[in-house]
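Removed from the display is one protein chain of the complex; every other protein chain stays in position.
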Amino acid sequence: MNFDTFPFLSSLVFLPLVGALVLYLLPFFRPDHDEHGTLSRGFALFVSLVVFAISLLMLTHFDAADSGYQFSERADWIPYFGISYFVGLDGISVWLVLLTTFLMPLVVIASASVHKKIRGYLASMLVLETAMIGTLVALDVFLFYVFWELMLAPMYFIIGIWGGKRRIYATLKFVLYTVVGSLLMLVAIFYVVWRFYEQQGHLTFLLDELQMYTNLTRKEELWMFAAFALAFGIKVPLFPFHTWLPDAHVEAPTGGSVVLAGVLLKMGLYGYIRFAYPLFPRAADAFAPYIATLAVIGIVYGALVAWAQSDIKKLVAYSSVSHLGYCVLGFVAFNAVATSGAMYQMLNHGISTGALFLLVGVLYDRKHTRLMADYGGLAAKVPLFAFLFLVFTLSSIALPLTNGFIGEFLILTGSFKTFPVLTVIGTTGVVLGAVYMLTLYMKTMYGELDEGKNGDLTDVNGRELATFLPLLVMVFWMGIYPQPFLSRMEPTLNAYFSAVAERRAALNVYENDVAPSQDIVLEREHQQARPVRESAAQPNLNRAVEG
Amino acid sequence: MVPVTYYLTLSALMFTLGIVGVVIRRNAIVVFMCIELMLNAVNLSFVALSRLVGNLDGQIAVFFVMVVAAAEAAVGLAIIISLFRSAKSVETSDANQLNG
Amino acid sequence: MEQNGVTALGYIPLFPLIGSVLAFIIGRSKRDAAGWIATLASAMAFAVVVALVMAMPEEAEYYYRAFTWFSVGGFTLDFAFRFDHLTAVMCLVVTGIGSLIHLYSVAYMAEDEGRHRFFAYLNLFMFSMLLLVLGANLLVLFVGWEGVGLCSYLLIGFWFKNLSYAGAGRKAFVVNRIGDAGFLFGMFMLYRQFDTLDFAELAQAISVNASPELLPLYFVVALCLFVGATGKSAQIPLFVWLPDAMAGPTPVSALIHAATMVTAGVYMMARLNFLFDLAPQAQAIVAIVAVFTAMVAALTALTQNDIKKVLAYSTVSQLGFMFMAAGAGVYWVAVFHLVTHAFFKACLFLGAGSVIHGCHHEQDMRHMGGLWSKMPITAATYGISTLAIAGIYPLSGYFSKHAILAALEGGHNPALEGLLELLVPMASVTAFLTAFYMTRSFAMTFLGSYRGHAHPHESPLRMTAPLIVLAGLALVGGLWLGGTLPHYLAPVLGSPAEHGHESIIEGLMHSWIGIAGIGVGLLCYTSLSQIPATIYRVIGPLSTLSLNKFYFDELYAAVVVKPLEAIARVLFRVVDQGMIDGAVNGTAAVVDVSGEVARSTQTGQVRHYAFFMFVAALLMLFLFVFAGRV
Amino acid sequence: MTALFFLVALVLLISAVGVVASRNAIHSALFLVGNLMSVAVMFAMLNAHFLAVVQVIVYAGAIMVLVLFVLMLLNIKLENQPALGKLVIGLAGLGGLAFLWMMVPLLQRSFAAIPQSAVDVQGSVREVGKLLYTQYVFPFEAASLLIMAAVVGAVMLAKRRYRA
Partner (left out) sequence: MTTVGLKDIALSSPVLLIGGGSLLMLLVDVFMGKREWPRAFLAMAILLVALISLGVFYPPFQAGVMAFNGFVYADVFSWLITLLVLFGTMLTVLIGMNVLEQEGIESPGEYYSLLFMATAGAIVFATAAELVTLFIGLETMSMALYCLCGAALRSRRSSESALKYFLLGSFSSAIMLYGIALLYGITGTTLIEPIAEALSRTDTVLAHCSLALILIGFVFKIGAVPFHFWAPDVYEGAPTPVTAFMACVIKTSAVGAALRVLWVGFGGQVLFWSGTIWYVAVLTMILANLVALRQRSLKRMLAYSSIAHAGYMMMGFLSRGTQYDGGAAILYYLVVYTILTVGAFSVVLAVTAKHSANPHSDDISRFYGLAERNPFLALSMAVFMLGLAGIPPGMAGLLGKFYLFSAAVKANYVGLAIVGVLCSAVSAYYYLRVIVAMYFRESDGAEKFELLEPSVALGSVLTLCVIGAVFLGIFPSALYESAAAAMVHF
């Protein structure tokens, strides 16, 4: 079984889907026999572990020095439209895929607290995993869009069925917010594809070809980038578009929150990196300061609002807004140090916030309340839990020797070069972060223990510990020895920067000598002579369009 | 020879009356009759135009329109009767259970 | 800088780390073992340091690169240690006094059931402090820097059942974090300018381009780093956390808030002396801040009744003195005072600890007194240290304090010209006050009759032994180090200006300030006990000011904490839920309402439908016929 | 010839207005019969003789009889509510005028331009039949299906149910 031809990516993408189908459709044929779901939980865990194993195997075969796409597989999907099933992996997406496959088994283990329709829950999780990995490895714009939208449905069901009281409002808000953004992106995709068709004569949705040859004028680029930026901004969530996050987190079940925070939020920034910047470099430069300002506002705003929370999950949700503000600031600063810091921080955030949600889940399973006021002085009662909570709190506020510090330090150092003032404001986030996280820790863990309310609290049991140990190891490993992670990102990033710079130059050349004077993007006149039989020329009466 | 435009104007007039009738009247049967009126107006202009154009296609069309009108009459009145049976009235304003 | 990768350097921090982990794990089952493991670990670290110091040839430096921490886009940074004379001195202080305090804690924490956690944190602190001191670049130093911040948080809030203690821990961490933010800015600017954070490379780079236009950069960097130092070493703006840090067990105060952590700021300035020398204005600011801090702290210490609070403010004041020396540009004097201060302040704290231990956790001096007879060793060591801190001739305090005042007057720093007339007298007054309040504390605790209702007893040998050692060092430290230290540190901090050897009489003469302070103190608190009451009435407002710690806490609360909380609530209620969420739900409502409006056209009346269709047909016709092109 | 045209046109219009305006459904039915007759005359004038005859037989004969029969069956009284709301009439009338205002001049202009074709088309039975059964055979068959559908539908709808 030589591994260089083994279809790693396709197996990673479709194995969970197969698992989900087997899991969900099986009992249709045989009446449900394991009521409390141990069989289905076991099966789901088995599938997720196999997927994780494959991803590890793939990692061993991942050539750190190669900056191009690896393990790429290609097949025609809709040849007529130039859409192909093209998947590949490079330095940017390798670790996010690993993060996904790493978190999924933990989520499945943590699903012990879910009793209602456990089969449906696990099936949705596995479909979600397929969608996430698919989004990360898709290199065909339409394939990416399909997997991007596919992420919605399982999350919709997970929050909707197994969520809290206001789950319906929360899940509808989550889905509609993302759908509006991504549909506008779809129109932008079409626009780019048809510009390519006009200039090159054939139709393709391959990201590389589009990125290489689609010549857009500056104004067109701004419009397109705005559409992409909106869709990805909503997902990140960037400052003004973040209000769906706290609701979605608070109402989602523990597993749902972990996956939502751990991986789904990264898709937004991944979208910027993979699609928005390479396709529209000049617009990206024009937008960069604004996005950076929004990111910094997000950092400070997220931290402050988190401080004003009384619900633990909402606090952690707003902390995610703050953390991702760093990642966006790091990426938008667009230099080697900051961007790799941003990508590294994405992994850290996945681990630390994922762990925090698992911890809140442990408390919620026992006491079914998320308010800080209901807890207090637990450290004496549940010392192991207190220790774990402490470690992950420290990782969240970026204490040196934990993973958070490396990411944050690289981001701030790198972005100080491009946005000095914004970085200074952003660094206050570090202080505020300590304030709200330690306040949370103090209010729940320290002080007098109210025997009546929390007297019967049991400490973290074996199963729960199994979810925390891997995360603990990662926190310290990524904090003390981050080099293996960073070295794999390095070559791809360098190639990425040069590709974007080169594209920027090419577009400038196109701008000043080739493109006819373009006013607003909708006005483009294009006369295509066509045989009479068809119809007269296809003029577009855009006056009507404007109406 | 009466010029064809007279016929056409006449049929336009009749057509408009038909439309106005459909819009104004409440009694389903009268509305149906107004539709018949409109169809007759069209027949008239068909025949007039057939003479102008010089081939019989117009008249064949009129023939078929009459077929349609007859069919419409049969079905229309059947519907009105079945409605009358349950709604006890022929007024279209009473037939507004389905709305919103 | 040769690469003689001395792996021994790696062992120094390794022992406390292993000790911490073992103490925690083994300690969970066998509580007592934890104490001895921790003490053993720090002792072995001390042994390695001593061995290295002995083995180190003159003028040599050890450098050990553990591994490449990260190398990203041309910015490589190694997890490396560096051991030169300055580090040697610091390591000796940290591990030496650390081991003594560990020994002391074994007894002090004997009956506390969480002591395995205590010793784990203590060793972890030792590990972080060693990282800070041994670090070969600013980042490893920063790792230690925040590490000690964390350990002080954990140890201050060790008795977490009491929420106010936990609050004090949080306050310490947050204030430190504010200082660290300043430190980070300094690092960013250095990285942006020189693309490196390694001390050697920095020194070399800065020495190469000391061109004028870079001077403002050095000034800003120096200032930012000093902000970090004020956070860690409790200077004026960010010192409020130290007095509250007394909530932790006394050995913690001794080790962290007297000997080691608080001196990190001084070490950092000493380590980056090449940078600070190029920013005279920054050094001037350091000196000014230092003097004011010393003055304010001393004044506040005057009216404190809690023995640990007195010592806490005295530490802040003594740190002020160290920064005066650093501000004046004579770094070896700052280090010298750092070392001597470590000796007698640790001894004072441990003495206070044994008093508290003896009086069953009584900390208020008004309920003590007359302990001289019941706790002779503690009283004696406490007395010696009080003399040392007051700066009486043969003791170590005199030499370092005297050197500071001399350095201040010496005026190496051009920017300080005008201010010297103000600073030197203030320093002297502070020295006087120091002597006064220390005597006050000594008198109230040990002299007169016992006012408490417990029955104090002398502490066991394991506690008194370290006291004796430290008192001995306080006695002889000054003489021994006064001579050897400047030359020992010369390779790192530059050779000191020569000054003649003083005779005994001159010594006594120069310590007149201390003697006067002690005299007045004894006078007030032994015989004429009503004098202090009258003095308070006379200087009324000043005393209330001092009693309430110059209202710093209230000031910060009013200016920073309360407004931020208010902003946070407003941001959440008004902005987040009101405006943004409002906009989102608003659009949904608009769409809903317009749906309702559109629905109203569906009346159910055939007539209406026919009419609407007729109108639509007319419109279409109109568009077609008249507009021509539609 | 034109005098006859105007006479018949007048009758036609009056009967059309009568259909629309009369409150009693039966009156409007009778007016419609008058209208159909005048249209038949028009056909004859345009020498579409076959159509004139068919018009009389089919329209006047069959359809109107059926309508009158149903009117009688359901003994529709006068429209009880005020049949003609003022606002509705106004608007409908205005709309009709607008329609005419647009169409009539347009018809005049464009059809005046088109020359009257020389062929004097005779709509006799033979001509129409010849065309019907050769060229228009497909629509003819479709029309048969149409009528079949109408019959089946009408029977289904109007049949009285005899249930226990």
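A, B, C and D are the chain letters, set down in written order, and residue numbers restart from 1 in every chain.
We adopt the following convention: contacts are C-beta pairs under 8 Å (C-beta built on N, C-alpha and C of every residue); 3 or more make two chains touch, one makes a residue touch a chain.
Fair warning: this is a prediction, and the values are worked out from it, not measured in the lab.
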item: Where the missing chain makes contact, among the chains that are shown; value: A, B, C, D
item: Which of A:102, A:191, A:228 or A:389 contacts the chain that the document leaves out; value: A:191
item: Which of C:67, C:480, C:551 or C:624 contacts the chain that the document leaves out; value: C:624
item: Residues belonging to chain B that touch the chain removed from view; value: 8, 15, 18-19, 22, 28, 31-32, 35, 38-39, 41-42, 45-46, 49-50, 52-55, 57-58, 60-61, 64-65, 67-68, 71-72, 75-76, 78-80, 82-83, 85-87, 92, 95-100
item: Footprint left on chain D by the chain that the document does not show; value: 102-103, 106-107, 109-111, 113-114, 134-139, 141-143, 145-146, 148-150, 152-157, 161
item: Chain C, residues in touch with the chain not shown (by the definition above); value: 591-592, 594-596, 598-599, 601-602, 604, 606, 608-610, 612-613, 616-617, 619-621, 623-625, 628-630
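Assume only the chains that are shown with their structure count from here on.
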item: For chain A paired with chain C, centre-to-centre distance based on mean C-alpha positions, whole Å; value: 40
item: Chain B and chain C, separation of their C-alpha mean positions in angstrom; value: 98
item: Centre-of-Cα separation between chain D and chain A, whole angstrom; value: 69
item: Overlap residues in chain D, where contacts from two or more other chains coincide; value: 88, 92, 95, 99, 103
item: Numbers and ranges of chain C residues touching at least 2 other chains; value: 607, 611, 614
item: Footprint of chain C on chain B - complex, ascending; value: 19, 22-24, 26, 31, 92-93, 95-100
item: Partner chain C, residues of chain A touching it in the complex; value: 173, 177, 240, 242-244, 301, 304-305, 307-309, 335-337, 340-341, 377, 379-380, 394, 399-401, 405-406, 409-410, 412-413, 416-417, 420, 423-424, 427-428, 430-431, 434-435, 438-439, 442, 445-449, 481-483, 486-487, 490, 493-494, 541, 544
item: Chain B residues within the chain D interface of the complex; value: 1-10, 12-14, 16-21, 23-27, 29-30, 32-34, 36-37, 40, 43-44, 47-48, 50-57, 59-60, 62-64, 66-75, 77-82, 84, 90-91, 93
